[in-house]
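For this depiction, one protein chain was excluded, whereas all remaining protein chains were kept in their positions.
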Amino acid sequence: SAKTVCYVTAADSHAYATPANVALNDRAKELGIEILSLSQNFDVQTGTEQVSTCIARKADGIILWPLDPQAYIPALARAKQANIPAILINSPMAEQANDFIKSFTGPDVYEEGKLAADSLSEAMKGEGAVVVIAGQAGNGTTIGRVGGFVDRLKEIGSKIEVLETVNADFDQQKALVASRDLITRFGDKITGVYANDDTMARGFIDAWKEANSGKPTPPIVGINGQRDAFDSIRSGEMYSTIVQSPVEDGKLAIETMAEILDGKEVKARLPIPLTVVTKANVETVQPAF
Amino acid sequence: MTDIAAMGQTTKDAARFSQGSRMVGLISRAGLTLAILAVILYGSLANPVFFTAGNFVNVLMSMSIVGIVVVGMTFVLVVGGMADLSVPATIACGAILSLALQPYIGPVPAFAVAVLLAGLTGLVNGVLVGYVGINPIIATLGMGTIVLGIVQAAVGGVIVYGTDPSSADFVKSRILGVPMIAVIFIAIAILGNFVLSRTFWGRWTIATGGNYSAAQASAVPVRAVRAGAFVITAFAAGFSGGLLGLTLQSARPLVGQGYEFSAITAVVVGGVSIMGGFGSIPRAMAGLVFVQLLTNVMVLQGVRTPIQGFVLGLLIAGAVALDIALRKRGVA
Amino acid sequence: MPAFVSTLLRYRVAVILCLTLAAATLIVPGFASLTTLSLGLDRGSTIGLIAIGLTVLLIAGQIDLSVGSVFAVSGIVGIMLQPALGMGWAALAGVLAGTAAGVVNGFLVVALRINSLVATLATMLVFRSVAHWMTASQPIPGNDIMFSITLSEIYLEVFTVRSGLFLVSILALHVWLTRTVAGRNLFAVGSNALSAEASGISAGRIMFLSFVFASTLAGVAGVLQSLATNTGSPVYGSELTVAVIAAVVVGGTRLEGGRGSALGTLGGVLTIAALTTAMEFQSVPAYMQQVASGLILILLVVLDRTVRTGRRKPAAAPAHA
Partner (left out) sequence: MPSAASALHMRGIGKVFPGVKALSDVDLAVRFGTVHAIVGENGAGKSTLMKILSGAYAPTTGTIEVAGTEVRMKRPADAQKLGIRMVHQELNLVPDLTVAENIFLGRMPKRLGFFDRGGMVRRAAAILAELGAAIDPQQRLGDLSISQQQLVEIAKAYAAEPRIIVLDEPTSSLSEHETAALFRILRKMRDAGIAIIYISHRLKEVLDIADEVTVLRDGAMIETRAASGITAGEMIRLMVGREVSNVFPKTPSTIGREVLRVRGIGDGERFHAISFDVRAGEILGLTGLVGAGRTEVARAIFGLAPLTVGTVEIDGAPVTIGSPAAAARAGIAYVPEDRKGDGIMPAMTVRENISLPVLRRLANRFGRVRRGAERELAGTYVRKFSIVPPDGERRIGLLSGGNQQKAVISRWLATDPKVLILDEPTRGVDVGAKAEIHGIIGQLVANGMAVVMISSELPEIMGVCDRVVVMRDGRASVPLAREGLTEERIMALATGEESAEGEAA
């Protein structure tokens, strides 16, 4: 009989998560695996309870999209007790979780932060001052993307100064409002921008255009590789973005789970490719969504 | 006749009545103005960029979207409807539909349909609250959840992008240096003020909030008036959502999140009673300006985003407590 | 209205619960099982514990929007102090943090006379900031994962520690509300605070204690959640308040005060838990779940209205006194 895999996704109505979910489901159908899909709707507590639901339903495997590096560990431990293999999709968890999961597939948000730091350093020639427009405070992705960026700057001994980090909750309007204030406050001191995603980068671009019409934007680096970010790179409003494909993300997770269900050993870390897109390669890379 | 009039004159000594403490009345009315001036003064001293035209235009632009919602929310609070928690859903409705329908029917009809559908949500809210008599918090909470769910189902959770750049250019244009979106907001605020303070509908709104059964017994169509406040708010939120969509040229189901609380905060800080029967658009606007300026100063001073919530919370409690303390001393 | 219909309306919460369960059993394969029951109870118990506090508060005619933030703060305190105090005392401190939050809310509403909707909207923001401030916006890990696993152990094939605690508490609440003088006084205060005050009941004290009680229970729920996940997080509970208010209101407690029942709340909590569990078993998307729970909320409140308007009539016949 068909195996059932329990998929605890971040949300089912979200620009990135939705295509990832669709890809995962489609691939599962091809592989003959049944998916029980549960959406946390971005609430960690719901998610921890849903892992319990998966255990109670005696799923054959669990794919978890963690929204917190810690909170799922006890639930995952119980999954292990119940002999249900679990893997993580999209976001990593703390090291203690490694005992209870078979693998983590997906982009490395910390790595993305590092790549962003490299790309921005390159654009700014290693000096100047940046503002960081971060996602939700306390959110795992935010923590990884900001942490990787800051750590990498330190690592390479960069002279780039971080003027300010603001939280704009992955929201374009909030980023727009926050950027207006940042531009007023720092003005021409801003010689670079790092946004935790392309949506918020868009917010900064709009604020910049409002404040200094005609003046070129400072180099801006975003993450996700959205279609409109590609347009911005073409027009020179953005310097780069990092493509992380939700489709790859979803596919890789279910394929890995399929291998586990077949009794194969899998690697503890299976990254999806991250591509830094600048003007140089914008025409050759596919946007993520 | 003359006989009755004569009796009345002698019945009471008019000197026993005076108008209450004028001083306290003045503080209550001028308090917020003073607070706004204080913020401006502090901001100017603390940060050189604060007192610049550019910054004020920023503040004005940032407050426009929520400001339009505030105009509607004032009606809800004044009519005694406590709060409209379906605002995030109606904003999403406005933002998503005004973009999603653009390719099919053009930008202007798309905007109109979006606002109308948002208004329809308000109508259901209004019927539930005004005619069925359900607690507004529950009714709007329930409706908000339902509408947001439907909107999400409709767009399948993906971001909707704009396809008509001219509509974006329109909302981003300026009139005499004032951003279009702020012009629209100010026009709506003036209209709202006219309706609430000058027209019979506004008076009915205040009367219904002040004493529902007495208003009803005075031939005020109380159910319609109560329902109307929610329709007005939904239209305002839908309109504001539409503008938001055009500005951003993209919309997701959660664009409206948090606007309901921001709007209530502004109205309440403005001294509009959540119990109804008292309040005006200028008061709500003063509350909005104060909150926005304060947030602006905090951002300019580099206060961390989560900590801004702390200040905002203290501010709401403080403003309302002060207002209550003043009113206890007998001001209108 | 025929007697049979009005009886159905009277026990509408139970009716809806039974209908939900029946429908779920028919439609969802494998729904009717002890595991599902245990699961549903455990899922309901977090909301349920907070709902107990909110039932009391709503009967007193007040509301607390800050419970979600208190939930986070208490959990954080309960985890953060573990290295210093040990698990037990840290947990106690977490609960006390909830109590302290209730004191703040009570003070704002009772002493400063701020409308509770506004006051707790303010403290919702403040406590959430405190949670971010304490943790620097990062989730913090606890000491002992094994304890977390013990906490979700299932006893007698049905109960977890949490769901047991919830069930016992809600039954205690039922007795307290219906059989004790203090319980009746609570209804009096919620129905007409001025009259209660004029009758020598200290309405202020009762309201104050209701806030403290509600926050303390939010604290208990928060600490339990943090222990169960071995994490204190500043974002915990942000989606909780609405669900809890919905559960309490579905249970027939009304927001205007003076009316409500513990068993109703139990029914509300179980209905929502059953609904969620059933829909999740079917992989119904979250937004459709939202639509369903929103509809149930509105449907029940509309029914509640019908019952109340229908009930006015027997008064006309004072003869049988």
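Think of it as A, B and C in the order they're written, each chain with its own count starting at 1.
The definition used in the following text is that contacts are C-beta pairs under 8 Å (C-beta built on N, C-alpha and C of every residue); 3 or more make two chains touch, one makes a residue touch a chain.
The structure displayed is predicted, hence computed values, not measured ones.
> Quick check: which displayed chains does the absent chain contact?
B, C
> One chain isn't shown here. Among C:F187, C:F211, C:Y236 or C:F281, which residue touches it?
Only one listed residue reaches the unshown chain, and that is C:F187.
> Touch as defined at the start, partner being the missing chain; which of C:A97, C:L121, C:I201 or C:L217 qualifies?
C:I201
> Tell me where the left-out chain touches chain C, residue by residue.
179-182, 184-185, 187-188, 190-192, 194-202, 258-259, 311-316, 318-321
> Which parts of chain B face the unshown chain closely enough to count as touching?
Its contact residues with the unshown chain are 1, 3-5, 7-14, 16-21, 194-195, 198-201, 203-204, 206-207, 210-211, 213-221, 277-278, 329-330, 332.
Definition applied: only the chains that are shown with their structure count from here on.
> So which chains are sitting against chain B and chain C at once?
A
> So which one's got more C-beta contacts, A-B or A-C?
A-C
> Centre to centre, by mean C-alpha position, how many angstrom separate chain B and chain C?
30
> On a C-alpha centroid basis, what's the spacing between chain A and chain C, in Å?
Chain A and chain C have C-alpha centres separated by 34 Å.
> Got the chain B residues that touch at least 2 other chains?
152, 157, 253, 306
> Could you list which residues of chain C touch at least two other chains?
Within chain C, residues 132, 137, 234, 285, 287 contact more than one other chain.
> Residues of chain B touching chain A in their complex?
Within the complex, chain B contacts chain A at residues 47, 49, 52, 54-55, 58, 61-62, 65, 152, 155-159, 161, 172, 179, 244, 247-248, 250, 252-255, 257, 296, 299-300, 302, 304-306.
> Would you tell me which residues of chain C are touching chain A in their complex?
Residues of chain C touching chain A: 30, 35-36, 38-39, 42-43, 46, 132, 135, 137-141, 145, 148-149, 151-152, 225, 228-231, 233-240, 277, 280-281, 283, 285-287.
> In the complex formed with chain C, which residues of chain B make contact?
Per the touch definition, chain B meets chain C at residues 82-83, 128, 132-135, 137-139, 141-146, 148-150, 152-153, 157, 253, 261, 264-265, 268, 274-275, 306-310, 312-317, 320-321, 324-325, 328.
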